[in-house]
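For this depiction, one protein chain was excluded, whereas all remaining protein chains were kept in their positions.
Chains here go by letter, A and B, matching the order in which they are written, and residues are numbered from 1 within each.
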Amino acid sequence: SSSDATTAAEDAKTGLSKDEISNEAFKDLFPLQYDSYQKNAEDTKDTKYSGSVKRSKFDPDKEPYLPVLFNGYGFATDYNEDRGHIYANEDIRTTARITDKSIGSCLTCKSTAVPHMIEEMGDDYWGSSFNDVIWPKAESMGHSPIGCSDCHDPETMDLRITRPSFTKGMEAQGIDTSKATKNDMRNYVCAQCHVEYHFAAENSEVTFPWENGFKPEDMYQYYETTAKENGFKQDFIHNVSGTPIVKAQHPDFETHIEGPHGQAGVTCADCHMPYERVDGKKKISSHWWQSPLKTMDQSCATCHSDRELEDLEKRVAEIQDTHMEGLHKAEDISISSHYYVNKMITSGVSEEKIKEAQEHIRKGQWFWDIVAAESGAGFHNPQGGMKALRVSSDESNKAIQIATEELVKKGVNIEELKEEIEKVKKAVSEEKDNAKKKVHATNSYFPAQQPPPK
Amino acid sequence: SSSDATTAAEDAKTGLSKDEISNEAFKDLFPLQYDSYQKNAEDTKDTKYSGSVKRSKFDPDKEPYLPVLFNGYGFATDYNEDRGHIYANEDIRTTARITDKSIGSCLTCKSTAVPHMIEEMGDDYWGSSFNDVIWPKAESMGHSPIGCSDCHDPETMDLRITRPSFTKGMEAQGIDTSKATKNDMRNYVCAQCHVEYHFAAENSEVTFPWENGFKPEDMYQYYETTAKENGFKQDFIHNVSGTPIVKAQHPDFETHIEGPHGQAGVTCADCHMPYERVDGKKKISSHWWQSPLKTMDQSCATCHSDRELEDLEKRVAEIQDTHMEGLHKAEDISISSHYYVNKMITSGVSEEKIKEAQEHIRKGQWFWDIVAAESGAGFHNPQGGMKALRVSSDESNKAIQIATEELVKKGVNIEELKEEIEKVKKAVSEEKDNAKKKVHATNSYFPAQQPPPK
Partner (left out) sequence: MRKMLKKLLAIDKRLLIFIGLFAGIVLSVVTVKTFAYTDSPEFCQSCHIMTSAHDTFADSTHATLACSDCHLPHDTLANKLVFKAKSGLGHVYYNTLGAEKIPNVLIATEGSTDAINQNCIDCHESTLDNVSHDAKDSCSSCHQAIPHGNGFKTEDYFKPPKSGELLENKGGTMNNG
């Protein structure tokens, strides 16, 4: 606050190289933050809807029907609860979603080597082979999983943005990130990664769909216009309904920023990196990123000191329960819509009507997925989440209505169709092997619709 | 807090009779509150979604399709924006919803004479003729519109409950209102009137459906079980679809109490009766009940002093815009569902299927109406409102799906049906005379379905 301090601060330097990417190099200078960071490895507790236990999202108490909903895509094979930053490299190496076709872009949010690779390789980074080129290179550079240099300038420890995709995404909305305030930066460092993205058709660059805004409908509009014009049409063709689907991924920043806290100027770091007293008396920003429900006395009480924490916790649970109930309803309607359209295809309904129904499925899936992929189980934006689920159900229902009309015209028995859908769902949920659930999503009544791989 | 003060308070008496019901009797004793009350007559400004201008809810910028949605009920004829308490008697006298068949219960929330009439007449009060018995009696008793004695004990000015329906409604949920805290009372005095009600089948008593809770789904469950067992099946039969409909009314208390403010212990009076400095120096509770958006510096700023009021106002607008957009979508789907079922009836579909579809229409209409009838345009509970709209759309869509299947089987052209629905909506919205809009809701293609009056 005093201007003397400012001058002093400007001269301060860590003595580290500006290219430092190893967490260990920071250890002696910042032992408190380094120790705090190490706790990311210890935190292995579940909360009601999240937490840090590496277990499958397909578990019966989570989202057992995802193998149907993502059928035809890697997310139907292997998809786990996320956990601490320290595991990022381990987890990307072991996921079955990485195959020999995977590209450099997949490392973008996992390793401290990425900014240097982009600098060195230019646009070649994005499309290079993950297994053959990018991973070995990162290892040889001595990288860390999501580490100090991803958020801090090693020379000055200033917060900084290291992923160009973020800067470009904000620019598309007219926001100049170089003018960011201290408060902004406490959102922005997270918003480099905790956001929805796709790979640009041209060069596989990680791209954020923010041109029209951060709301689900804004991003959908982007995918229907600019993305298509640039050649990006879908992430995958759905194996049940043949629909071109845009997969949503962790839009934590977009959701939060449009929610009650984001709109009030509260930032990710306020809840996920609360000040904590360590080492006797010193206060640091926690570098143990986890569910704030585990640290409510630090994460929430600073602002909500007038409320009993127990009441507040109950309130969060209410918000999340309402949200998750809505999510499961919307997913269920989406499942039906896929099978109705599968039946349209096998019953010889006109291409035109099938396409019309698929448009609604695509939109319906986007609007529940953008909510399912978000990590707060509704807390980051309660009204916004529920709105997305309302839109989702409406769209899936429209697909079902178009299908019903055409199927009855073709003499299809709708009762039988409904029974067959229930049978598939039963088969999927009874399959104990999570990796095999996806196999039961199609059968002789509902044959697979995905075009054979090129 | 100090025990001397308490004793003093206990002895304090106004000198007024315990049966005083005229506002004017309080004037000299409490000139500041009395003057504040008088301002209810002056406040004649609109806000974006509410305000105090007496104008039709059917105006194009409000809810032009209500004459379709309430077709067959008084609310399709005359329904206005509510305004100050001081107008309550004038407005009940002039509304076209009062006919020669109207009963005493309709005065329950409008006049200070009501508690005495109930005392005097017992259960005969509820069902007596409004025009012939109740209104003349209230006039002769020298009543006021919603006045001091409705909320205060005239002898002590203590807050009190004067409407037995409220006490009974709370009892059904196991809440003993005689144990209310001071804070509770600042909700309860309003919750005597600003709540959902129906007339009991047996004796027309004003009854609150709270047995299972305050959420829309809790109240709906009550109407599907206890109310039916007690003989209450519907408020009216819908003239387009023949569905037995439960009309929702002003559930402001139920909505607020389940929302973020209600759950945090904030009360109606905190926002709608903020402390204000009048007469140079003295502070009173404002008795000018109106939209708090007109007095944000008193109503909101004390609690939210850490936020810019402009930002807060923008936030309210965002919440309300999102909410009202969802409401209009849900209403639109509900309209379609009514017409689809009308077509089922005229196409000779089986009674059983018609009934099934009507069940969904009934539920769908309840879930948007409980939100439309609430006065905060979504602000009193943003997530809860959006959830109700999600459920509403899902139910209306189910009705449409059942209808589509059956209608196509009967060879009905769905495209034509959709066009006819658009024509009706156009006719309703083009009719300039609000009272005549309802006439265009039925026509030769969609004949009226209401049973002839008994």
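Keep in mind that, in the parts below, contacts are C-beta pairs under 8 Å (C-beta built on N, C-alpha and C of every residue); 3 or more make two chains touch, one makes a residue touch a chain.
Please read all numbers here as calculations on a predicted model, not as lab measurements.
One of A:Asp235, A:Glu276 or A:Glu331 touches the chain omitted from the figure, and that residue is A:Glu276. Within the full complex, the residue among B:Lys13, B:Arg93, B:Lys228 or B:Lys283 touching the omitted chain is B:Lys283.
Taking the complete complex into account, A:Gln298 is the one of A:Asn131, A:Gln298, A:Ser375 or A:Ser429 that touches the chain left out.
Residue B:Asp270 is the one among B:Asp150, B:Asp235 or B:Asp270 that touches the chain missing from this view.
Mapped onto subunit A, the interface with the missing chain covers residues 1, 5-6, 8-14, 29-30, 32-33, 152, 156-159, 179-183, 185, 265, 274-278, 280-284, 297-298, 301-303, 305-306.
Where subunit B meets the chain that is not shown, the touching residues are 1, 32, 182-183, 186, 265, 267, 269-270, 275, 281-285, 302-306.
As a working rule, only the chains that are shown with their structure count from here on.
If you average the CA atoms of subunit A and of subunit B, the two centres end up 41 Å from each other.
On subunit A, the positions that touch subunit B within their shared complex are 260, 263-264, 307, 311, 315, 318-319, 322-323, 326, 329-330, 333, 378, 382-387, 389-390, 393-394, 397, 400-401, 404-405, 408-409, 414.
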